[in-house]
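Can you keep this structure in mind? I'll have questions shortly.
Each chain you see keeps its place in the complex, though not every chain is here.
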Amino acid sequence: MTMTTATPNTATPNTATWNDPAVREGYALIAQRGPFVYGLTNYIAANLSANVLLAAGAGPAIGAASDWVTTFPAGASAVWINTASLMSSGEESLRAVARTAFEAGTPWVLDPVAVGAGAVEYDNFVRSLLEFRPAAIRGNASELIALAGGQATGKGVETTVDSSAAVAVVAEFAAKAGAVVAVSGPVDYISDGSRTVEVPGGDVRLTRVTGAGCALGALTAASIFAVGDAFQGAVVSHAAYAVAAERAGVRTRGTGSFAVALVDELSLLNEDA
Amino acid sequence: MTMTTATPNTATPNTATWNDPAVREGYALIAQRGPFVYGLTNYIAANLSANVLLAAGAGPAIGAASDWVTTFPAGASAVWINTASLMSSGEESLRAVARTAFEAGTPWVLDPVAVGAGAVEYDNFVRSLLEFRPAAIRGNASELIALAGGQATGKGVETTVDSSAAVAVVAEFAAKAGAVVAVSGPVDYISDGSRTVEVPGGDVRLTRVTGAGCALGALTAASIFAVGDAFQGAVVSHAAYAVAAERAGVRTRGTGSFAVALVDELSLLNEDA
């Protein structure tokens, strides 16, 4: 399938969309396998993230309640950590989840939301989680450039640069971190260091729904488990999200309805197959 | 009314639905009495739980902010504790709320979400709250079987067994715990140990909306106060939820719209009367 073709970093990336049978099949595998996906995320995005996972057919659990942090990541199919979960959990909780997932061999996704926005301690903590080897890292362009060591600075959780500015950085950072790296934007770019795929589409209102990016990180964890591969899993989740956003965009105007329709469309995507 | 008829444990349970005048009247009492319902819950379900309470006509407050935990449970009409609130509050906060409610005579509902899913410390803490004598305990089949001392294990917050598998356990556990026990599933079962009522209906998408079960726990607290009885209160909340879900299911397809419509229908139920 297109999305697995190796592409030199310097060449034009291949494109993946919902029209690729492999993308549809990968997304359908989430519902077929019904993975238990455990995550720590911020409380702004938690509800949407869980509903996105449920829409796709995964079973989510979220939060650092008691010894969930040392037990659930081992039993889970996949894990995600959105580092803004520090707003309700201590650093030791995030570290416990990352370590437990790493030691158990559970693939996990790192979402370094707001890294590079000016909070130095926070940024250092986010970077320290890389030692637990996430299978994938997703964020917007500002975040990924900052995490890769560049100077781009975000405005809180918003990016100040376009995803295309991050393409070169993404492939290099993926190779260095040994992880799949996915940058969200008008076009998404996904790289494992040797291959880069672009995912067009989506809807500009994705940037006006809080937690839409965070929820994509959760979905990426589910699809990595479902397809059994971090790179293809990230392509599947991003392409599914893009088409769901497009369809939601067609039938809504305001941003409130768009958010609801996004979940709707994700829950109905498998009817295409 | 049907729902108060005593039924031996071994007999077929009586059925309660929205068609029962006593159910409608009980639900209407929530709006008429406008109870102040205080709860601790997880931040994934908090928003939906509050909106469900507001839809029914109750006034919710949620969270362990400062001395709310030692003052609000005494002044409240009813209380609920979803033990996954440990993700943002310490054990002492949950215990303070349970103890304060118990000592003040405020009826409270225990929602032991994810108990039995493999986190032993968490499970032990959840069980320790039983000493504060909840008026009702609600959960899915895996959770209630686990809390009752059985071996069923959940997959995070999801159940792995059907509610019908929990019927026998529910009545026995209700008698032992001295609480009304309600198990949610394709059919809900509610027992006080001597009587068991089944509530059919609902919609399978309730399992695909995060926090739908948790919000039912909150609504149960409100209706226990409104009707002045834990058993009948639980029957009222479950039957109202079931019909609201059915109506929401008729007019929506995706899971995002379904969640919105569920709240809508709860807010409009009293127009039936």
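We just call them A and B in the order they show up, numbering each chain from 1.
Note that contacts are C-beta pairs under 8 Å (C-beta built on N, C-alpha and C of every residue); 3 or more make two chains touch, one makes a residue touch a chain.
As the structure is a computational prediction, the values presented were derived from the model and not from experiment.
Asker: Could you work out how many identical chains the complete complex has, if 2 are displayed?
Answerer: 3
We take it that only the chains that are shown with their structure count from here on.
Asker: Taking each chain's centre as its mean C-alpha position, how far apart are chain A and chain B in Å?
Answerer: About 33 Å, centre to centre.
Asker: Per the contact definition, I'd like the list of chain A residues that touch chain B in the complex.
Answerer: 36, 38, 43, 46-47, 50-51, 54-55, 59-68, 71-72, 75-76, 88-89, 259-268
Asker: Can you tell me which positions in chain B touch chain A when the two form their complex?
Answerer: 42-48, 83-88, 91, 114, 117-122, 125, 155-158, 207-211, 252-257, 259-260
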